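My questions will all concern the structure given below.
Right after this comes chain A.
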Amino acid sequence: MMDDQIVRITSRLVAPFIQLYGIYIILHGHLSPGGGFSGGAIFGASLVLIALSFNLEAGIKQISHQTASVLESGGALGFALTGLVAIAFGGNYLANRSAGFPLGEAGQFFSSGAILVITVFVGIKVASTITTLFYNIIEKEEPLGNHKQTD
Partner candidate 1 sequence: MESAGHQPVLIIVLLLISAFIAPLLYRRWRFLSGAVVLAALTGSFITALLLLSKSGASSSLSYHLGNWPPPWGIELIIDPLRVYMLLVVTGVSLWIFIYALGDLKHELHNDVIGWYYSLYAVLVASMSAITLTNDLFNLFVLMEICAITACAIITIKDQRECLEAGFKYLIMSAMGTGCFLLGVAMIYMVTGYLNYSFIQSELSLALTDYPLNIFTAAALFIVAFGTKAALFPLHVWLPDAHAAAPSPSSAMLSGLVIKIYAFALFMIFYRVFPRSLLDTIPLNEIILWLGAMGVMFGSIYAMLQTDLKKMLAYSSISQIAFIFMGIGLDQPLALTGGLYHIMVHAFTKSTLFMSAGAIIYSTGVRRISDLGGIGKVLPLPLFAFTIGSASMIGLPGTGGLISKWYLALGTLETGRILFLLVILASSLLNAIYYMPIVINAFMSGEEFKEKVKIVPLSMQVTLAAGMILVVISGIFSRQVIIFFEQALTSLY
Partner candidate 2 sequence: MDKATVIIMMVVIVTLPIIMTPVLMYVCRFSDRLRNGLAVLTAATTFILTLMLYPFIRDGGVIQQSIFEILPDLEISIHLDILSFSLAALSSFVWLLCAIYSIDYMAKEHACSRYYPVLIFTLGACQGIFFAGDLFSLFVFFELMSIIAYILIIHEQTEEALKAGYKYLVMTIIGGLALFFGVIIIFEIGGTVSLGVGVIVSESSMLGLVAFICFLIGFGMKAGMFPLHVWLPDAHPVAPSPASALLSGIMLKTGAYGLFRVFFHVFSVDLLRSSGWNVILAVLAVITILLGSAVALTQSDIKRRLAYSSISQLGYILLGLSILNFNAITGATFHIFSHAFMKSTLFLAAGAIIWKTGIRNVNEMKGLGRLMPVTMGCFSLAALAMIGIPPLNGFLSKWTLALGALDAGLPGYVLVLLISSLLNALYYLPIIIPAFFEHPEGEENSHEGDDEKHEVQFKIKEATPLMLSAIAILALCTIIFGLTPNNIVFSLSRLTAQYLLGGGSF
């Protein structure tokens, strides 16, 4: 879309770092400010950045429609299923400690049981939401050649 060498190179360089930062925010949701929503948004923003500075094909190379919608459903599904796992362990829906998830030691990375799992799923969900939303709105303006529209 944007035909500018500086922007392209910068964004190509910066994007992995943004993604890493997003993953960090997601994974450290239970330890520091942040969490699934903010981390997912950051991760999604990196994909939007690539699509903006190159073009939509480049963005879709990173994460295809198919993958995006699988992640889309998968994130929410994972969240819901985590809740069901708690039921299987004998707690109520979405229970954490009382269902027997190992809490670990507060402050460690592997602590807080289901919270970490849920945060990751929310992160996936939010990231894919942002990219899918962006792609869909962009596609309206600029029909794609090589990408099959209806699958």
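The candidates came about this way: all candidates are chains of the complex that A comes from, given by their letters.
Following the convention adopted for this analysis, a residue touches a chain if its C-beta (ideal position, glycine included) is under 8 Å from a C-beta of that chain, and two chains touch if they have at least 3 such contacts; residues count from 1.
In this text, all values refer to a predicted model and were calculated from it rather than measured experimentally.
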Q: Could you check which of 1 or 2 is in contact with chain A in this complex?
A: 1
(Q) Applying the document's contact rule, which stretches of chain A touch candidate 1 when the two form their complex? (A) 69-70, 73, 76-77, 80-81, 83-84, 86-87, 91-96, 98-99, 150-151
